[in-house]
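Missing here: one protein chain of the complex. Every other protein chain is in place.
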Amino acid sequence: MAGSSFGTIFKITTWGESHGKGLGVVVDGCPAGLPLCEEDIQKFLNRRKPGQSKYTTPRKEDDAIEILSGVFEGKTTGTPISMVVFNENQRSKDYSDIASYYRPGHADYTFDMKYGFRDYRGGGRSSGRETIGRVAAGAIAVKILNQLGITFTTYTKSIGPVNIKEENFDAAQISENPLYMPDAEAAENALAYLDACMAELNSSGGVVECVIKGVPVGIGDPVFEKLNANLAKAVMSIGAVKGFEIGDGFDVAKATGKNNNDAFRMRPDGSVTKATNHAGGISGGMSDGSNILLRATIKPTPSIASVQQTVNKSGEEIDVSIRGRHDPIIVPRAVVVVESMAAIAIVDAMFANMSARMDSIEKFYCNES
Amino acid sequence: MAGSSFGTIFKITTWGESHGKGLGVVVDGCPAGLPLCEEDIQKFLNRRKPGQSKYTTPRKEDDAIEILSGVFEGKTTGTPISMVVFNENQRSKDYSDIASYYRPGHADYTFDMKYGFRDYRGGGRSSGRETIGRVAAGAIAVKILNQLGITFTTYTKSIGPVNIKEENFDAAQISENPLYMPDAEAAENALAYLDACMAELNSSGGVVECVIKGVPVGIGDPVFEKLNANLAKAVMSIGAVKGFEIGDGFDVAKATGKNNNDAFRMRPDGSVTKATNHAGGISGGMSDGSNILLRATIKPTPSIASVQQTVNKSGEEIDVSIRGRHDPIIVPRAVVVVESMAAIAIVDAMFANMSARMDSIEKFYCNES
Amino acid sequence: MAGSSFGTIFKITTWGESHGKGLGVVVDGCPAGLPLCEEDIQKFLNRRKPGQSKYTTPRKEDDAIEILSGVFEGKTTGTPISMVVFNENQRSKDYSDIASYYRPGHADYTFDMKYGFRDYRGGGRSSGRETIGRVAAGAIAVKILNQLGITFTTYTKSIGPVNIKEENFDAAQISENPLYMPDAEAAENALAYLDACMAELNSSGGVVECVIKGVPVGIGDPVFEKLNANLAKAVMSIGAVKGFEIGDGFDVAKATGKNNNDAFRMRPDGSVTKATNHAGGISGGMSDGSNILLRATIKPTPSIASVQQTVNKSGEEIDVSIRGRHDPIIVPRAVVVVESMAAIAIVDAMFANMSARMDSIEKFYCNES
Partner (left out) sequence: MAGSSFGTIFKITTWGESHGKGLGVVVDGCPAGLPLCEEDIQKFLNRRKPGQSKYTTPRKEDDAIEILSGVFEGKTTGTPISMVVFNENQRSKDYSDIASYYRPGHADYTFDMKYGFRDYRGGGRSSGRETIGRVAAGAIAVKILNQLGITFTTYTKSIGPVNIKEENFDAAQISENPLYMPDAEAAENALAYLDACMAELNSSGGVVECVIKGVPVGIGDPVFEKLNANLAKAVMSIGAVKGFEIGDGFDVAKATGKNNNDAFRMRPDGSVTKATNHAGGISGGMSDGSNILLRATIKPTPSIASVQQTVNKSGEEIDVSIRGRHDPIIVPRAVVVVESMAAIAIVDAMFANMSARMDSIEKFYCNES
């Protein structure tokens, strides 16, 4: 079935394979009148670009975005925005051997079983390059939200055993280290840990955290279209994500009502706030005005140079070691992907929310003059 | 926006409020020819029924299901199956006081902000009774899957600090204790913990685990309609769920590629299997033939009798204690809800998968005779 | 597949069979704060109620609507509105004979082929009673639109050879004759024609026309979600409709650009208008501010008492005559169904339109105070 679209009112459709002609996305339902240029998109894509340090793949990729439609005289027109990154570095021969067997931790086997065969070049559609479309669309979603006063802070929270410390948290640090960690000391420790992983031909997992400020109260729809449910789908659809939580997340299992409930309080300006934010900014599936706080856990890079057991397409058990240059950690490059998917889900929910009340609708259509 | 439907091909639409006339669901896209009667549904609803022990609310509720359409001569007809539970026990007066303030941990505030007012009787649409429609639909989804050789084992994995132990795991125990725990000793300890919570006018969180056997390889669609993404949305849409994981879940953050990758192996019968199942039965968003393993973390019951701080609709800070009889734990009643939502997501994905390959489609339409 | 839902933001889901327990609809995505009571719905249902004249079936049906959810203290709450009409008059025995053969012009054969069997009682899901859910939902859609200054005039335009005459058009006449014709003389002639049909155990087709005033400019989305495309789907999904047109419709095939183009003109108040309205109020898939004009052609009632040729389930060719009391004309009862479906499509398009422009969105979310 069609599985490459996400969103209802603000809808994105991605396409492309790792070593095909290119990868892209069509963003449909973007409102007219948003100033937009390729540089807005490129800044986001650069956050996922490899080659910046020895901890990310040294492959040279330009990943230059082209906007093909939907923008006129510097502004979005309300029609679909088609964007593409053409692949320049198609070294198909490097991948010819993996055509014959199933790499552990990869989707080779399930693709073959579902479709009868697969584009085996560089992982094809299940490559990490599939996220190019997500991030290009996410750049637009974040820009829309920024114009509405909503901001994102997204970063690596942990790598292997190394966690950021709350007391060291410094958002300015995020762009100062190749791991996107808001804690310089943790980043240093994590880099040492990754060095050890690489020495052992191994890789590491980690956690991405995203904090979203300024979402108005009431975004998200009760029952199945809860904001947390759509954020969960958005983020769990990213390859390598194995867990998702909102607010205190898995810790609530050990909490009690007394220490998990957030007391409502009044601000001096007469608005309502919460004394704490265990809920992570979402109550009953709707934003409650506090910061939205979500986390995604990312598995270790499956492509490792160590010898592993697997089977080939002839049904033989074999030993393999995945050649090529692979990141020992996916987490830093996933940071912008998590932010992008969260932003897309929130934009869609905010547009849907505009028809929640009859009085707003009447004001929209009748009180214009 | 319409937020009360879930699924694309197998689609459910729920409706109803805690203290309205009733609650129900329309199941559309159920295939024709499935034997179905009210008893099939009632068995599932009874698993979420309160009043079975002192740990669940002693309110008397019959929750008798009625099938209003879509079944003829004992079989589904392919047309929508409308099911309803009429509310018999509408004690609206008990809830008149909560109309004026926002209960901590509840959706009162967000409902009021989004819609301008709310049906405050018993939580209205955000009550736990909203799950009646999910479970009634889930009963059908599980029955369909059972006919295809797929089975569910769902249970309470932990309550507060009490976890089940792997060495004690006994599926037969699940229905033998009011907490649906597959470990008699853990259940006893958890009951003691809950007694302590109740004595302190407090409540506890916990974790539900669901193991699904027999899903064929290749179910789920790459990119946004990954099986894990839809399971995440399905389960995170259940009120009180704050975290979701597949397989090793959050533990993968600390894992390495060497110990997280599952080696492929050959079975004696020539089929492919995996030596381990860290992936939880899903690779690249598609089922891989191993057991699907998912977990949901459930927050402590927000309605507690302890005094709590909050605000009222006049903008005054007040102290409240939630009267009425409330479960000190939601987890046991959530077990069947998690199973239901997982089943609905899987049925939908299996139906979508039928058109994945041209050769299957040709066989379906051309080789019938 | 799920085929019983319509709409994206304002979504309806209907269910029920002619001789099952009842028929109903869930309306999801209705904004909060709309005053609504059962009488609002009943007025609409009464417009499709039989038994008002000898030209409609003399069966006694009360078709009393019950609202089961989504309304609190006289207003919609933003949660799904579930409505039901319980069947009181289930004379299944009358229909036992038709179980064995396929009535010409009915869906008996296609239902059996698709699903393997069918609920044969009174046509089951393909009965005209299926429109109860559409009309109940339509009553809400029309009420929303009325509050936004949009009004409907829907009527029978022709029956067999008898057309209304433009010079006789009198909207007040619509409710004065059993055929809902806005032309007293045409109604009289049509009644005479129907008498002749009945005498010959025959039935007649006709045309319904719907004029919608006050839709603001720009409703509908370019390309696939054009307003005319969704109106076409909405109306063509009504059983017995075989053709649909907007504005001059099929006549444009013989027109030329010179006489089909509508010249734009200025109104004294500085607003734009059109000198003519060949386009029927929709240009490029979006409303253009002129009246929206649509027509649906309805086939003759297929249930006729004349002897007809058909086949039975044993594969034998047989002669049948459909017993029971059937309208010789569907058209008058379809008038309110066409209006309902058009209204549902327009409400959905108006809600979708609210996020078309960035400046409107900013105003909605940022300039509230």
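Each chain carries a letter (A, B and C) given by its place in the written order, and its residues are counted from 1.
Note that contacts are C-beta pairs under 8 Å (C-beta built on N, C-alpha and C of every residue); 3 or more make two chains touch, one makes a residue touch a chain.
Since we're looking at a predicted model, the values are computed, not measured.
For the chain missing from the display, the contacting residue among C:Cys37, C:Ala64, C:Val272 or C:Cys366 is C:Val272, taking the whole complex into account.
Which of C:Pro35, C:Gly284 or C:Gly324 touches the hidden chain is settled by the complete complex: it is C:Gly284. Mapped onto chain B, the interface with the missing chain covers residues 8-10, 29, 31-34, 76, 78-79, 144, 147-149, 216, 222, 350-352, 354-362, 364-366. Of the residues in chain A, those that touch the hidden partner chain are 1-5, 7-11, 13-17, 20-24, 26, 28-29, 32-33, 66-70, 72-73, 75, 77-82, 84, 114-119, 124-125, 351.
Panel shows chain C; residues 1-6, 8-9, 14, 102, 104-107, 109-111, 113-116, 125-126, 130, 158, 160-161, 197, 200, 202-207, 217-218, 221-226, 228-237, 239, 242-250, 252-258, 260-266, 270, 272, 275, 279-280, 283-289, 297-304, 306, 308-311, 315-317, 352-353, 355-357, 359 of it touch the chain omitted from the view.
Definition applied: only the chains that are shown with their structure count from here on.
Note on chain placement: the centre of chain B and the centre of chain C lie 38 Å apart, centres being C-alpha means.
As a whole-number value, the distance joining the C-alpha centres of chain A and chain B reads 26 Å.
A separation of 44 Å divides the Cα centre of chain A from that of chain C.
Contacts with at least two other chains are made by residues 8-9, 222, 352, 355-357, 359 of chain A.
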